[in-house]
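What follows is one structure encoded as C-alpha cells, with my remarks underneath.
Only one protein chain is missing from this complex, and each of the others stays in its spot.
Coming up: chain A.
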Amino acid sequence: MDTESQYSGYSYKSGHSRSSRKHRDRRDRHRSKSRDGSRGDKSVTIQAPGEPLLDNESTRGDERDDNWGETTTVVTGTSEHSISHDDLTRIAKDMEDSVPLDCSRHLGAAAGTTLALLSFLTPLAFLLLPPLLWREELEPCGTACEGLFISVAFKLLILLLGSWALFFRRPKASLPRVFVLRALLMVLVFLLVVSYWLFYGVRILDARERSYQGVVQFAVSLVDALLFVHYLAVVLLELRQLQPQFTLKVVRSTDGASRFYNVGHLSIQRVAVWILEKYYHDFPVYNPALLNLPKSVLAKKVSGFKVYSLGEENSTNNSTGQSRAVIAAAARRRDNSHNEYYYEEAEHERRVRKRRARLVVAVEEAFTHIKRLQEEEQKNPREVMDPREAAQAIFASMARAMQKYLRTTKQQPYHTMESILQHLEFCITHDMTPKAFLERYLAAGPTIQYHKERWLAKQWTLVSEEPVTNGLKDGIVFLLKRQDFSLVVSTKKVPFFKLSEEFVDPKSHKFVMRLQSETSV
C-alpha cells in the first residue's frame, strides 16, 4: 500500500506492444532527457474503472516521467531472488489481516452482557418470587406498594436507557490490556447483586417473609443502588477524562509532522486510542516519496574514494578505519551539497507552481463547459446527461494537467483516475466551484480522506516503558508504531495557573496630553 513507484495508469495502454514502446522510450530518453514527457501523454485513454493502479511489475519505475532519475525505487525487481517493496508490504498486510479474531475481546463483552442482564432481572425476580412461592401467607399491600411498583418500573426503564446509551456501543479499539475501570465496575456490580441475593435468600426466601411491602422496598433499594452504580460509571468512564490535565505532543517519526493535544486523566492505552482517532483526521497523509533528498544532491558526496553510497548519508562500510577516513576527508572538504539542495528546492518549487497554475486554468475552463439544466428549459433528451456522464465529458480536457501536477507533487499513488472521476461527479452534483474541486488535490489531506482500504491500517503497536494501564503522568513518552513510521508521544502537565484579580474603576480612565519629555544631556 505504501509504495515508492510512480507508475500511473492513465496512459498505460496505447495501441503498441509494451516492449517496442520500451525501446522507443529508451531511445527518446537518450536523445533529450529534459524534453517534456508529452510523448506518452498524447494518448490519454479513458480506461475501464476496474483497472488497478499498480501491478506486479510496477517496480521498474515510471518510464515516461520527465525526470526519471528523480522518482526511483529503492529496491528494484531486476534479479529473480529479490522481492520488491510492494511484495513486502503485501505480505505484511496479509499477515496482519489473517490474525485470528480476538477471543478475549468477545469474552469481555459477553461477561458484561450477562452481568447486565442478571442485574436487570434481579429486582423483577425479587418482586415475583414471593407471590409465586407463598401467595397464601402474603399480606396484601395497599397503595404504598403500588407507588413502589411504579417507581421500580420507571427506574428500571431509566436504567435500561442509561445503560443502552453508555455501554451498548461498538468498541472502537481492542486494547492490549484489561480496561481497568470497566473491570472494576463490573466487579462492583457483581458484588452488589451477589450480596443482595444472599440477603434475599436468607432473610426472605428462607424465612418466608410475610410483609410484601418489605420485599418490595428491598427490591426498590436494589434498583436505587444500581442507578447509583450507573452514575459512578458515567463519572469514571466519561466525565473524568474531560477536564484537560496534560498536553501531548505527537510527532510522526518520518517527516516530523506534529500536533499538540489536551487530554484529561486517562490510562496510557486509552490515550493511545484517542490519539489514533485524532491522527487520522489531523495529520497529513504519510507520503514516503517525499522523504528522500533528491539523488542529485547526495550523489556528489564522496568521490576519490572507492566507496559507493546508495544515496544515504550514513552508509556503513565494512572496515571502520576506512569509514573514519571517509568521514574525516568529507569533513575537511568544502561541502557544497547544501547549495545544490537549495537550488533543487527552488527549482522544484517553481515547477510545482507552474504545473499548479496550468491545472487551475484547465479545471476552470473545463467547468465552464457544464451547466445545470434548469427545470423550464426544454432540451433534447439526447443532450441531457447525468452527473457521471457530465464528469466523463469534461474530464478529458483537464486530465493531462492533473496527471502532470500529481506526478510533480508525488501524489499520484493516492489518486486513481476512477477516484478523480468520482470526485468530479460529486462536485458537479453539488454545484461546487472548480476551486472546491481542486482543494482535494492541491494540499495533502488527512489520511481519512483517501480510499479506506488502501490507506487505513488497523494494526498499531503501543511501545511503552510504563505498564499501559497506568494513568498519564508528567514526562511519559510512548510510541505508536506502524510498519513504516511511528508516532512519538510525549506528555507534559498543564501548568497550574495562579489567577489574581485587579479591579479597574471605569471612571479611572483619564487622559492628559503628553508632558514635555525631558532629556538630560
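Everything that follows uses one rule, which is that a residue touches a chain if its C-beta (ideal position, glycine included) is under 8 Å from a C-beta of that chain, and two chains touch if they have at least 3 such contacts; residues count from 1.
As a convention for this text, contacts and distances are computed from a predicted model.
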Subject >> "Tax1-binding protein 3", "Integrator complex subunit 13 isoform X1", "Auxin-responsive protein" or "Phospholipid-transporting ATPase" - which is the UniProt name of the missing chain >> reply: "Tax1-binding protein 3"
Subject >> Touch criterion as defined above, residue of A:143, A:378 or A:517 at the omitted chain >> reply: A:517
Subject >> Those residues of chain A which, in the complete complex, touch the missing chain >> reply: 513-521
